[in-house]
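Here the complex is missing a single protein chain, while all its other protein chains stay put.
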Amino acid sequence: MSGRKLHVSFTVNGEPAEVLCEPQQTLLDVLRDELRLTGTKEGCATGDCGACSVTLDGTLVCSCLVLAAETDGSTIGTVEGLAVHSGEEAPELHPLQRKFLEHAALQCGICTPGFLIAAGSLLEHNPDPSEAEIRYWLSGNLCRCTGYDKIVRAVLDTAAEMRAAT
Amino acid sequence: MHPFTYEAPTSLDAVLSRLGSAGPRAGLLAGGTDLLVQLRGGRAAPPVVIDVKKIPELRRLELDDSGLRLGAAVSCWELSRRDDVRSAYPGLMEAAELIGSMQIQGRATVGGNLCNASPAADTIPALIALGARAVLAGADGERQLPVEEFVTGPGHNALRPGELLVELRVPPAAERSADAYLRFTPRAEMDIAVVGAGVSVTLDASGGCTAARAALGAVAERALLVPEIAEALIGGPVDAEALERAAAAARAAARPISDKRGTADYRTRLAGVLTRRAATCAVQRAGGAQ
Partner (left out) sequence: MSEQRKFKWVGTRPVRPDGVDKVTGRAHFGADRLPPGCLHARVLRSPHAHARIVRIDTSRALALEGVKAVVTSADLPDLGHEAGGGGESPVDFHDLSRNILARDKVLYHGHAVAAVAATTASVAEQALEQIDVEYEPLPHVLDVLEAMEPDAPILHETLRTRGVEPAPEQPSNVASRFSLERGDLEAGFAAADVVVEGEYRTETVHQGYIEPHAAVAEVSEDGQATIWVCTQGPFMVRNFCARVLDLPLNTIKVIPSEIGGGFGGKTTVYVAPLALALARKAGRPVRAVMTREEVFRATGPAPGSVLRVKLGATRDGKLTAGQAWLAYEAGAFPGSPVNAGCMTVLAPYAFENFLIEGYDVVVNKPKTAAYRAPGAPMAAYAAESLMDELAEKLGVDPIELRLANAAREGVHATYGPRFRAIGLEETLEQARTHPHWKAALGENEGRGIAVGFWFNGGMNSSAAVHLNEDGTATVVAGTPDIGGSRASLALMCAEELDLDPARIRPIIADTETIGYNDLTGGSRVTFATGMAVIEATRDVVRQLRERAAKLWDVELDQVEWREAAAHRANGAAAGQEPLTLASLAGQAGRTGGPISAKSTLTARGVGPGFAAHIVDVRVDPETGKVDVIRYTAIQDAGKAVHPSYVEGQMQGGAVQGIGWALNEEFVYDERGELQNAGFLDYRMPVALDVPMIDTVIVEVPNPRHPHGVRGVGEVPIVPPLPAIANAIHSATGLRLRHAPMSPPRVLAALEKAAP
């Protein structure tokens, strides 16, 4: 019935990419299995855990709930694109990545890429979030290891640092 | 997931013609936050999935003197960026923002929430309370239905074969009127309403309630418009007594089932509590107090 693969071209982490995919493959499937960008994780495939969070044309989404076919021509951001590799100087971690490390805001690390993407999206829209705002925005990201405390603190600290820098 | 073909028509004519040929089993994809879960769970197996996000009429988001026109493919996130809509219909915004996480907000649409026709859908009681109408398009033209008539049962709606939901129209907010939506969930977020209550009220200059509409979610096979709640609120100041009458009306109207999300008895009790709280909130808002 399907058989025919679809050609999808998009921009991933600033670079053009294209794939051939089945209509039923999700953006998550394509990122992981076709582009081998496995930093984006699958925890539930029903949009309930946030491990697959990416930005799609600047909007925070669960990539498990987006068909790859829908993303033709779009711009996608994944955890692999957070750190800056200029090619000349040493790679530079995103402030959130640094603060997650400093605050020990990860234990097993499976939810971490999703939290980083979601927190990055928050700070883009709200550079000075309260604890409650952070907890609200990150409620679509499940973490079973940390109890959220250190994650929330890391985001608060990142926001303060980024505000001070601008 | 069962295999399917994917199409993304770019005009209303094109989608209607495609719907006509694809037959009733076509899957309509707006935000996809319900459809993809159903596809993965095998609860939907359409031979073709039609993405409606590229149709301009479904992307409309306009607020003016004639009220709100909310295209069926506008995401909750896009809606939530509109402070004018928030200030005109705070209850509808509350309901829209309760649908899932920020990630879900980025995709989910009010139109999809309505079409999915879950008894526990958050926006449906809010829309009913506001007297919203659904605009449907089909091969024979356009028709409109009050939202309370659009949903016909769990997962079922009034769309005929070949029809699709184009937009929702919400009447303009009258002076000294406001709405509120409250739901109860065990978790603070990422949960499905055990009970939801949407209330809109209009007050006169002295604070008396002159008009009201109220609807309940998750207490029946579909969201219910409950005129008895409105009757309890209309005709005077919304005092404790009126609120208690409204709560009693809500409990009387509720006919819930027991399931994993709550027992019938619990839902009935909560219907009263939430109706009282939502009405209190709406009245405060209509009186200018936020």
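For clarity, chains are labelled A and B in written order, and residue numbers in each chain start from 1.
What we mean here is this: a residue touches a chain if its C-beta (ideal position, glycine included) is under 8 Å from a C-beta of that chain, and two chains touch if they have at least 3 such contacts.
Computed from a predicted model, the values in this text were never measured in an experiment.
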Touching residue (missing chain; options A:V19, A:L56, A:A69 or A:L82): A:L82
Touching residues on chain B - with respect to the absent chain: 1-3, 41, 184, 186-192, 194, 259-263, 266, 269-270, 273
Absent-chain interface as seen on chain A, which is shown: 22, 24, 32-33, 36-46, 48-49, 51, 78-80, 82-83, 93, 97, 100-104, 106-113, 116, 131-132, 134-136, 138-153
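Everything that follows uses one rule, which is that only the chains that are shown with their structure count from here on.
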Approximate Å spacing (C-alpha centroids) for the pair chain A, chain B: 29
Complex contact set, residues of chain A against chain B: 1-4, 6, 22-24, 26, 45-48, 50, 53, 56, 59-62, 64-67, 69-70, 118, 121-122, 136-137, 139-141
Sites on chain B touched by chain A in the complex: 1-6, 8, 29, 31-33, 36-37, 39-41, 47, 49, 51, 53, 75, 77, 100-104, 106-107, 188-190
